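Read through the structure below, which is laid out as structure tokens, and then see the notes.
Just one protein chain is left out here, and the rest sit where they should.
Our next item is chain A:
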Amino acid sequence: MSASTLLQKFGWRRLSRLEIVQLVSLTIIAIVVVSPLIILVVASLKPDRFAILADMGSMRAFWVDDPTLNNYREILSFDGALPFGRYLVNSVFILLTTVTGGLLINSMAAFVLAWGQMRGRAVILSVLIALYIIPQESIVMPLLVLVNKLGMSDGFSAQILPWMASPIYIFLFYQFFKQVPKDIVEAARMDGASLFRIYWSIFVPLSLPVMATVTILLGIDMWNQYLWPMLVTQSDYARPISVAIAGFFGQDTVFWNTAMAASVLMMVPVLVFYLFFQKWFMNSFAGAVKG
């Protein structure tokens, strides 16, 4: 039996040259993208930082002789020397609270701007859009002074409240709400529905795609936040995992073993979430790029 007959028997076909080039290229790209993740996971299973350093830069970085979960055991406590359980819970709490509050506040603001009856809505919208170009870093100092004066530092509120509302998310909701036919709003008004009732019963259910986009974008933002929580947290109490991981990188010592284990722990929730909601992720980024 010739090779081509064998391929046909299994329903395969000969690949064209272009397809072979594409396949090889994609395989190489996949290896390049996945390699650091493999090294990360493998390193997190090595017994100590010395073993990781000795293997770094060679093919041994991809292999572990005696895998151990000790690094995970060391960091997965709630009140030990490295309370990563606590940091992880802190991060999840900050993310969930900010995203939930963010969805409500941004959508409500957008609804009022789109369908409210107050004067000056167009001006407010223009100012909001203008605010979008101000980078976060430039408002950090005044915000820090404000947070300290309000006695909110080293707590959760300082990490949640400043980031709930955002011009970009208000604008995303606004764009969507503006497309809802006027007749629907008029009909609801004639039925005696209040503005809040119209928002809650009609617009919220309609805006699930935007809600998903904002959840994903704001969620990723919050999960990866570093500068702000680093500035406002002082103790373990409200420290998120992103800041805590930096604690493994010292002046002249890097605890690669625990840093790698903590990085895996920080990555896992995002990966799991991504695998389940892949389609939403794609749509969110496509939507955000298109505006």
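Note that contacts are C-beta pairs under 8 Å (C-beta built on N, C-alpha and C of every residue); 3 or more make two chains touch, one makes a residue touch a chain; residues count from 1.
Here is the rule we use: contacts and distances are computed from a predicted model.
Participant: I notice the complex is incomplete. Of the names "Carbohydrate ABC transporter substrate-binding protein (CUT1 family)", "Glycine cleavage system H protein", "Nitrite reductase" or "Coenzyme F420-reducing hydrogenase, delta subunit", which is the UniProt protein name for the chain that's not shown?
Facilitator: Not shown, but named in UniProt as "Carbohydrate ABC transporter substrate-binding protein (CUT1 family)".
Participant: For a quick check of understanding: of A:T97, A:N148 or A:Q175, which residue touches the chain that isn't displayed?
Facilitator: Result: among the candidates, A:N148 touches the missing chain.
Participant: Check the options A:F156, A:Y199, A:F248 or A:F281 and report the residue that touches the missing chain.
Facilitator: Answering carefully, the residue with contact to the hidden chain is A:F248.
Participant: Quickly run down the residues of chain A that touch the omitted chain.
Facilitator: These residues touch the chain not displayed: 50, 53-58, 60, 81-82, 140-141, 144-145, 148, 226-227, 230-231, 233-235, 243, 246-253, 255, 258.
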